[in-house]
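Only a single protein chain was left out; the remaining protein chains are all shown in position.
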Amino acid sequence: MRFLLVEDNISLAKVVVDRLSLDGHVIDHAKDIATANEYTATTEYDLILLDIMLPDGDGRDFLTTRRSKNYKTPIIVLTARSEVSDKVSLLDLGADDYMTKPIDFSELEARCRAVLRRKGDSVQTNISHGNVSFDPVAATLSVGKEHVTLRTRELRLLELLISSPGQVFSKSKLVDRLFSYDQSVTENAIEVYIARLRRHLVGADISITTIRGMGYKLEKSIIL
Amino acid sequence: MKKPIVKGSIKRRLSALLTIVAAIIAIFLYFLIQSVSRQIAQSSQDNILLASATSIIDSSRFNKGELSIDLPYSSLSMLDTVTDERVFYSIKLDNKFLSGYKFLPKADAFETNNIAYLSGNFLEQNVRVVTVKRFFSISGQPVALEVSVAQTLNGLTKTLANTSRASLVVGVTFFIIAAVLSFILARSAVNPLARLTRSISKRGPKDLRPLATSVPTEMVPLVSSLNSLMLRLEKSLTRSEDFITEAAHRVRTPLTVVRAQAEIILRHLDKPKNRKHIKEIIRAIDESSRAAGQLLDHAMVTFRADNLVLEKVNMNQLISDTVERLQPVADLRDISLQYQFFCQANVVGDTILLQNALYNIIDNAIKYSPVDSTVHTTMLSSKKTYIEIKVNDTGSGFTLDEPSRLIERFKRGENVEGIIGSGLGLTIVHEVIQAHKGKLEIENLVGGGACVSFFLPSH
Partner (left out) sequence: MRFFFLAISLVFANLTNAFEVEERAFFGNQTGKSKLSIISTADIKYFAPMIELFLERYPNYGIDYSVVSSTDVMKVMYSKKTSYDLIISSAMDLQVKLANDGFAKTYKPNIDITIPSWSIWNNMIFGFTQEPAAIVISKTAFKHDHFPRTRQELINKLRENPDRFKRRMGTYDLRRSGLGYLFATQDARATETYWRLTEVMGQLETNLYCCSSNMIEDVVSGEIDIAYNVLGSYANNHPLSDKYVVIYPSDMTTVMSRSMILPTSSGNERSAKLFIDHVLETVFVSSTQRTMYNLSLSTYEENSLNRIKLGPGLMVFLDQFKKQKFLAEWENAILQTEKR
């Protein structure tokens, strides 16, 4: 996905950009509202991450301006959130969601997904191969005439595997990506989710292959 | 709020003082009028007596050394005109009794004009006597003719009784009017205070603008010190607000950076031992950020609880919004959030605090629930005056003697192994509920799991 991050703290911005890039997203960074306006004028973004406290103005004003002009790009506000005299909810002002710093990136990912789902069809994220159609935003997987809605972890697992077909993901890496850091989870839990996915992919043109001692990878069948 | 110590009352003291002064003046007036009217009555009686005595002495003639007195009819009748009076007279020449009442007492405190008055007793009656002396020369010899005229005091007594009554009426009337006026005055004197109180009470909890009501000069020092107090308070509040905001920002931003960097490192690590360390680091970061968050939340709640911004809050809306907000968090653990309403309810309260409390409760439930479980939120009305909101989970529950103690600050339960928490969550919730005059209850569910429920007075 293509993100715009509006954040004035350089070190924070840098690390967010790096972190999100790890997941394969494209991120532009604007350090103030003026720059943000320039970028949004020329580029179409899937999502904007907006910091509230900016050097040349309050992020809330940016929100209201965009909403008044009817811009449809979803915005998630990043806030240190202890504004004690907060009267008007950020959501009322036009934010689609907000997150408190420090950011839990898996939560961010989940919220982005939720926001985009709510927004509808503006993002083309459908991945198809043969008789398989996978919409990560809608969380739907179609195999032939069979449609199924994936649960969160299954969804994320499939999304991960399908983003790099042929790449082997170790169990431990998968644990990192699927579970939060405060959960003590064994690597066997991954086996459970792999098994579930495999059940859904019976007869599909994509499959998940176990590489003993190393991990799993997704393979696309060759379609003739 | 502690009730101020009451000692006396300005209004009462003022009215009491004024009433006492009025009473003193009234009594003084009474005696003054009495005394003046007594003097006037006495002098008018004396004047008539004098006229009578004078008319008698004027009718005296000396004929060949012999005295003859032709009493005018009016000399005695004039003393009986207004009220019936007994009249006595005595005529003496050089102290020798000639005519009238021989033993009538004579006044002898003569002033320069040979007139003297006496208040005495004659024939068992109180009488007023005038004695008039005149000197004649009979064949070269001086002789003194003394005429005394006396009168009973019926008229005088009646006049004095009347004036006594009149002066009593004057005194009492004056006192009553003065007392009424003093009450009115006392009340009006205290009015500026009442006005000031009203204008202060009308203010909202956050209104710390300087007082704009006009006040009398005596109250200017009070208003000035109130204004400077409010100014200092406002500054202090702003400072606190700013501090909290600033603290939040300064704590959370570096934490975000550290956490993100840690995640990045983790991606590049393969060795399980190293991965374990990084995971520990991330967990520690999460704990500190949660702690920071909750400390700041707690500060905010404490601060706000004293100045609740009250409005009508739609609880149904609040619950559904909060649940929706927590959905992504729940999704991460495959926990399903469900809610059910048994009533439509509104509450008068502070939206932000209530959101915060509910968020904390449900977030808590999510945290302590196992994967793939459900957290249930229910709202029902209890006896039409209260609403009850329950959040049930299927986690490990609270250990028995805990529930009330969990509300204490930084107390965490015994079965929180591995779960990041600061121990402030329930404290915050409790403070919010208390500020809204509600009640918080936590208990374990039969069959496992915990239930946190709170009651709020419904609107």
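Which chain is which? They are A and B, in the order written, and residues in each are numbered from 1.
What we mean here is this: a contact is a pair of C-beta atoms (placed from the backbone, for glycine too) under 8 Å apart; a residue touches a chain by one contact, two chains touch by 3 or more.
Just so we're clear, the structure is a prediction, and the values are computed from it rather than from any experiment.
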**OP:** Would you mind listing the shown chains in contact with the chain that isn't displayed?
**Re:** B
Subject >> From B:A22, B:V87 or B:L196, residue that would touch the chain that is not displayed >> reply: B:V87
Subject >> Hidden partner chain, touching residue among B:S99, B:S240, B:Q261 or B:N346 >> reply: B:S99
Subject >> Selected residue (touches chain absent from view) among B:S9, B:N47, B:S77 or B:S199 >> reply: B:S77
Original post:
Where the complex has a chain not shown, which of B:S37, B:N114 or B:N154 is the residue touching it?
Top reply: B:N154
Original post:
On subunit B, what residues meet the omitted chain?
Top reply: 68-77, 79-80, 84-88, 98-100, 123-125, 154
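FYI, only the chains that are shown with their structure count from here on.
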**OP:** Quick one: report the Å distance separating subunit A from subunit B, using the average Cα coordinate of each chain.
**Re:** 63
**OP:** Mind listing the subunit B positions that touch subunit A in their complex?
**Re:** 206, 241, 244-245, 247-249, 252-253, 255-261, 263-264, 266-267, 270, 272, 275, 279, 282-283, 285-286, 289, 293, 296-297, 299-300, 303-304, 309, 325, 327-329, 331-334, 352, 371, 418-420
Subject >> Touch list for subunit A against partner subunit B, complex >> reply: 9, 11-12, 15-16, 18-19, 22, 53, 80-87, 97, 100-107, 110-111, 113-114, 151-153, 170, 172-173, 176, 180-184
